[in-house]
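Below: one structure, written as structure tokens.
All protein chains of the complex are present and in place, except for one that has been dropped.
And now, subunit A:
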Amino acid sequence: MRITCPNCGTRDRREFYYLGDALALDRPAEDAGLGAWDDYLHSRDNPAGETRDLWCHEAGCGAWLIVERNTVTHAVHKATLAEKVKR
């Protein structure tokens, strides 16, 4: 599997560290309530198919990326800098 880092170009999967669903960027407001925080911290889907995950180009430029891929076909659609998506 290869991921095209927006900084470095196409690199082997070994250079990347996987964090999890990019849902982690959608942080609830501080006063959103226990239900919203519980959901944010613990609830994740486990889809067969399209995913949108956070990866770090750990052994490369160190940037955090949002990688869109398909767990059924193994296609990697695209990778974007996480900082561009979320302030």
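Simple rule for what comes next: a residue touches a chain if its C-beta (ideal position, glycine included) is under 8 Å from a C-beta of that chain, and two chains touch if they have at least 3 such contacts; residues count from 1.
Definition applied: contacts and distances are computed from a predicted model.
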| item | value |
| --- | --- |
| Identity of the absent chain, which is to be given by its UniProt protein name, from "Aspartyl/glutamyl-tRNA(Asn/Gln) amidotransferase subunit C", "PepSY domain-containing protein", "Sarcosine oxidase subunit gamma" or "NitT/TauT family transport system permease protein" | "Sarcosine oxidase subunit gamma" |
| Residues from subunit A at the interface with the omitted partner, ascending | 7-8, 11-12, 14-15, 57-63, 81 |
